[in-house]
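On to chain A.
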Amino acid sequence: MEALVASAVGILTAAGIFLILRRRTFPVILGLSLITYAVNVFLFATGRLALNAPAVLNKYEDVPYTDPLPQALVLTAIVISFGMTAVIVMIALSAYLSSKDDHIDMSPQDSVDAPGEDA
Partner candidate 1 sequence: MTFIFELLITVFLIVSGIFGFVGSFGMIKLKDPMSRLHAPTKATTLGVGGVLLASICHSVLLEGKLSLHELLITLFLFLTAPITALFIAKWHVHRHEKPSDLPDAGEDELWATHAVEQVEDVPDHSTN
Partner candidate 2 sequence: MSLFLIAALPFLGAVFPALLIRAGRNAAASAAGLTTFLALMGLLIHIPAVMRGEVVTARFDWIPGLGLNANFMLDGLGFLFALLILGIGLLIILYARFYLSREDPMGQFYTYLLLFQGAMIGIVLSDNILLLLIFWELTSLSSFLLIGYWKHLPEGRQGARMALAVTGGGGLAMIAGMLILGNIVGSYDLSVILQNKELIQASPYYLPALILILLGCFTKSAQFPFHFWLPHAMAAPTPVSAYLHSATMVKAGLFLMARMWPVLSGTDAWFYIVATTGLVTMLLGAVIALFKDDLKALLAFSTVSHLGLITMLLGFGTKFAAVAAVFHIINHATFKAALFMTAGIVDHETGTRDIKRLGGLRHLMPITFTIGTIAALSMAGLPPLNGFLSKEMMLEETVHTTWLHLHYLVPGLALVAALFSAAYSFRFVGHVFLGPERNDYPAHPHDPPIGLWVAPAFLVVLVILIGLNSAAIVGPLVAVVSSAVIGGEKLPYYSLKLWHGFTPALFMSVVATLGGLFLLGLHKHCERFWNTLPRPEAKVIFEALINRFTQLSRWITDELHNGVLSRYAIIFVAFTVGLGYYAYTTGTIGVETRIPLPAQFIPIIGWICLVGATLGIMWFHRNRLLSLVLIGVVGLIVSVAFNYLSAPDLALTQISVEVVTMILLLLSLNFLPTETPWDSSAARRWRDAAISVVAGIGSGALIYAIMLRDFAFPTISDFHLANSYKGGGGTNVVNVILVDFRGFDTFGEIIVLGIAALIIFALTEAVLGTNVRGYLLNRKPHWPQSGDSHPLMMVVATRVMMPIALMVGAYIFFRGHNQPGGGFIAGLIVAIAFLMQYMASGYTWAIERQRFYYHGTIGWGVLIAAATGLGAWFNERPFLTSDFGYINWPPLEEFEWATAMLFDTGVFLAVLGAVMLALDSLSRFAWRPGMAQEFPMDINPLRDDPPEQDEEKEQA
Partner candidate 3 sequence: MIKLLRRVFPHPHLTFLLTVVWVLLANNGSLNSLVFGLILGIIIPFVTQPYWPDQPKLRNWPMIVEYLLIVLWDIVMANITVARIILFKRDADRQPNWVCIPLELRTPEAITVLAGTITMTPGTVSCDLSAQGHNLLVHCLDAPDPEAVRDQIKQRYERRLKEIFE
């Protein structure tokens, strides 16, 4: 089981980084969401793995519980990265619409008051 999770984290990380290294905004965003999956699983797994032991207290019998803390952290992380993804999607879209070009690279000479700037 651990091997599966670990390898999954690895593969998600690799794919994510590979996409982040592309030169257009959209693949980069995809890469970021992949690597977000990776890190969420990673963070979750730091609580070690457990089956059928949700951290929901059982009043009647004494059952094992998994580590709830990483879950809470991952929840927070998921929410935050959702917000972040939404923002970068929006910025990327605005950038594309403003320049009709979805390359993510710039030139060192680019500047907000360069001629032709519409801001």
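Keep in mind how these were chosen: all candidates are chains of the complex that A comes from, given by their letters.
Everything that follows uses one rule, which is that a residue touches a chain if its C-beta (ideal position, glycine included) is under 8 Å from a C-beta of that chain, and two chains touch if they have at least 3 such contacts; residues count from 1.
Since this is a predicted model, take the numbers as computed values, not measurements.
> Of the numbered candidates 1, 2 or 3, which one touches chain A within this complex?
The candidate that touches chain A in this complex is 2.
> So in the complex, which bits of chain A are touching candidate 2?
Contacts found on chain A: 1-30, 33-34, 37-38, 40-42, 44-59, 65-69, 71-76, 78-80, 82-87, 89-94, 96-98, 100, 102-110, 118-119.
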